[in-house]
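Yeah, one chain of the complex is gone here, protein chain that is, but the others are all in their spots.
Order of writing sets the chain letters: A, B and C. Residues in each chain are counted from 1.
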């Protein structure tokens, strides 16, 4: 890590994550964690947390990890599977690096509820535009 | 279509889609369309529309189509690929059914910008819990 | 189309597709089609066509389309959903371009059986290394 970038500021500047109500708890080169306390505005038409809210929670973790590894990283693909419908309490998303090459990075993020049950699993693929930095 | 369900009401009740600022424009058994006018709150830390906002726009179309086909349908997997970074104007998501079996439904949703360029492609997989209704 | 490349030769040189027993039937810039007649060696441990055989059938169509659009194209991600278990007859995979940007191409391939039922839906993402050719 060095001061050429500031992921905390990056997350503070993420207006959509703030608008949705997501808080980044921890971040390092190997692991990141975020939290979303379920509110009325996260629910869909059948009163469970919207897939888009779960995706956004996981995507913030993916984006923060990608940014730590390479400021030039852009998301090109993401895949999410849902395991449990939920409508109350708070959710934690934890992500980690799976593979990093000069051009691509793969990350997995798992969302769990307060009972420790898996709510969703997210797999993100980032493209490193400058392809220059190695993992610190 | 019949009055056993009301997808318009379903979408009106979708608080997350409303909170994010998504409007369902059209829906039928074969096709659905939604719109999102880009606002400041949709942007991420590098000033482009957040992947979670794009996903939510596509997911609303997917969810509405799934609901039309089967009220018992739940999303189990979604895959999104991003093609163009964007930060202004409005986005249209159009979705259609790809395959429907007694247990599963597959849908594809394409997001385009005002220039007609593809911004993202979304593939959603729904599980039909009651497995009883045929496509109308 | 021009004679700078020869996709037919590309497919003839694809030893894995030949070994598995896949035949490319048609190809153009917009659409491609391949066939696999189910044989004993395609079956898995529970006597249905192996997911890997279905994937390979779809992947050949995806690869041929990507090659037509850009000889420098490499596959970076693929997503497949399975809808029907099958163990006899022949399968047809038809693919088409969904989106093409200077850097990325997205393709969808649908596999159907002799009854016209959807067996699998495949979504492929290609990266264009030279990023130079436009769609003809």
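FYI, a contact is a pair of C-beta atoms (placed from the backbone, for glycine too) under 8 Å apart; a residue touches a chain by one contact, two chains touch by 3 or more.
Treat the numbers as computed from the prediction; the structure is a model and nothing was measured.
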Chains on display which the left-out chain touches in the complete complex:
A, B, C
I'm checking contacts with the chain that's been left out. Which of C:60, C:98 or C:119 qualifies?
C:60
So which of A:13, A:39 or A:84 would be touching the chain we can't see?
A:84
Residues from chain A at the interface with the omitted partner, ascending:
77, 79, 81, 83-84, 98-99, 101, 104, 106, 108, 110, 117-118, 121, 123, 125
Absent-chain interface residues of chain B come out as 76-77, 79, 104, 125, 127
Residue numbers in chain C that touch the chain omitted from display:
9-17, 19-20, 40-46, 49-53, 55-57, 59-60, 63, 67, 74-82, 85
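Note that only the chains that are shown with their structure count from here on.
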By Cα centroids, which chain is closest to the centre of the whole protein?
B
Suppose each chain is reduced to the average of its Cα coordinates; what separation in Å results between chain A and chain C?
32
Determine the centre-to-centre distance between chain A and chain B, using the mean Cα coordinates as centres, and give it in whole Å.
21
Taking each chain's mean CA coordinate, chain B and chain C are separated, in whole Å, by 26
Among chain A residues, those touching two or more other chains are 76-77, 79
